[in-house]
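The complex appears here minus one protein chain, its other protein chains still in place.
Our next item is chain A:
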Amino acid sequence: MSLALTRLVAAGTRGARLRLVGIAAGVGIGVTLFLLLWGAFNGLQDREERSSWTALAVAGDPVAVGSTPAPTRDTVLVSSPTERFDGTVITRLDIAATSDSTVTVPGISRPPAAGTYYASPALAELIDSVPANQLGERFGTRIGLISDTALASPDSLVVVTGQPAARMTGAVMTFAISDFPTLSFGGRATYQTLAVVGGIAILLPVLLLVGIVTDLGAAERRERFATLRLLGATPGVVARIAMGETALTSLTGALLGVLLAWLVRPLAALLPINEGTFFVADLAVPPVAVIAAVTLTVLATSLTAGYRTYRAGVGPLGVTRQQRERRPRVVALVPLTVGFLGMLGVTVCTLADIQVPLFSTLLIGGFILTAVGLVLAGPYLTYRVSRVAARRARGAAGVIALARITATPRATFRAVSGLLIALFVVTVFTAAVTSVDASVDASVGPGSPGGGEENALPAGTLLAGLDSTAATDFDESRALLTATEGVRGVALAYSLTNWEGVILSGSDAATLGLLPSGAAGYVSIDNSYINVRSAGEAPPRVTEAPTVNPDDLEPWVMLILTDGTVAAQERARTTAETGQITLMGAPASVAENQGGSVATLMRGFTTMAHLGVLIATLISTVSLAVSTTASILDRRRSLGLLRLMGMPVPTLRRIILGEAALPFLTVVGGSILLGVGVAWSLITTLTYGKRVLSWPEPSAYIVLGVSLLLALTAVLATFRTARAHTAVSVTRFE
């Protein structure tokens, strides 16, 4: 009988069936996103573990500079010089091994012999797509691909080259190892913190949506339950019916969510996060977790539904207990306050150099508390504001909307809370993305290769750090480079013991345009000429060099002047790397040298931010539309009769708009300010004060504007529904 009753209550009318579809859809979306986020979190961890073997720093102490130990049967010499191509950093491992080496390199069977290399599939593709003298020649002959099991992402650019032991001079830190590191060194705490933050930012709106959806059609259902009570059902039976109905529905939704998550995994894997796109398998979630997620979702939604119905006190003649919401109290502000102040506390301690244990956990905790606190504090603030406003309302729409808000601050706030959370998160990420290195002039962004405009160096100049300990024939490299297509000149900068500046020969200074051609002897220029990006436009001060004995000069940096094109720069790099000189990594522009890590961090942030914004806003927009419609449907009889009495349709619209706008406007300013505060706290703490916030780019305002526009559209979209459902022909049959 209970099943029959359930069907009677659950699927009796079109509205009731729509409600069930809504619950299933909401739960489904929630489960899908949860599983995807969980998968992404696992995936980030997995791929970090897989690629940890390239992090040589954890392998032990490097061998001494200048000493060149020979590889043995069970040790190899490894170094990891910086390698670059067109603004992208390539992970490069140079290995010197004996021909009978027993050392295994992850992803490769045996260490490559000198002159040969293994590349990751993405790098191999890149190498094949450009002329050999721009990239491929740097590594030698390709003898195979690095297997996916040793790569973070399908996009990973990794190369393992075989080198003669004589090249491993220690110019770049060189390690003698028998095993490659297998565990990550945990340097990615920043990303994991941000991943968790982003995940919560998305899940919170989802939870709100599920909450809104399961509460749909409350008024209509109360009447139906009252009918059941009249027929003799006990409150327990009614609660159980509500529970059973919700359990079945949310189970269906959750299973669909699992299916959907599985189906969209290949698509989700295409999102470039952190180091690139994902291997689809990385996004897999263990079956236990899937079962747990489904079970918990079903339990949570059905128990809530049962409890709510039981509490509602549905009697045979309708709702006996007062249906008005409990009035929100000041304590609602506590979580927000605690969370936010906690975050600030951690930050202040970090700035004051006080060690805070588990600071990233504290930050995440603070963030969660702040975000949840915002949702909890909203109804209280909304209630306060609406109370004051209700007394001053003038028009009918104002009186009706404000009375509604005052009577049901939780429900009205919940309609916009998803949007506010989205906005809060948008602000956090937008503000975080603006963060710039406090030690660098903010007016200069991460530059492109050869960002010559930002430097006194001629445009397109690459700097190659030299290993002064290695005896090197510079003339050969100089000749080779000068002969390279697109290279306009080469200069050699020396350092001199006990001398501040950089020493250049007169002819090299002329090559750089610092002296008229034909100059001779040696000159000295400011150090900043070659290593500070913001050196300014003014030509550097060229002073006379101290009397120098050319034998005392230590070759320091080779300056390669190119025409600035990518092809020329890459050809120059290839020539320089394959020549006789020993470089400390690939030649790079000043901008590349200083902007690399900044750019990577930015990209990680930005992708996550855009993703979070998009998902959170979409979900919140749906929430807003659903709950706005629901609140009109709950009152459709009284509003419909008012329309019948002559209330014009614009008044109805103003009611709808007002009920969404007041809670939104009450909290929107606070959300944005909190977002900025949280971003500041996160960035400052995670970078130990090295980075500061600045003004967001115009695109951020556009994103913000679009989000708000979407919200407005959601509200406007409900106008039609509201109008249709309060029309005379509908009302009279209620």
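The definition used in the following text is that a contact is a pair of C-beta atoms (placed from the backbone, for glycine too) under 8 Å apart; a residue touches a chain by one contact, two chains touch by 3 or more; residues count from 1.
Definition applied: contacts and distances are computed from a predicted model.
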- Item | Missing subunit (named according to UniProt) among the choices "Xanthine dehydrogenase family protein subunit M", "Putative ABC transport system ATP-binding protein", "Thiol reductant ABC exporter subunit CydD" or "PadR family transcriptional regulator" | "Putative ABC transport system ATP-binding protein"
- Item | Residue of A:V348, A:L362, A:V399 or A:L710 touching the missing chain in the full complex | A:V399
- Note on the structure: Of A:R308, A:R387, A:R488 or A:R637, the residue touching the omitted chain is A:R637
- It is residues of chain A that touch the chain not shown, namely 322-324, 393-396, 399-400, 403-404, 406-408, 635, 637-639, 641-648, 651, 728-729, 732, 734
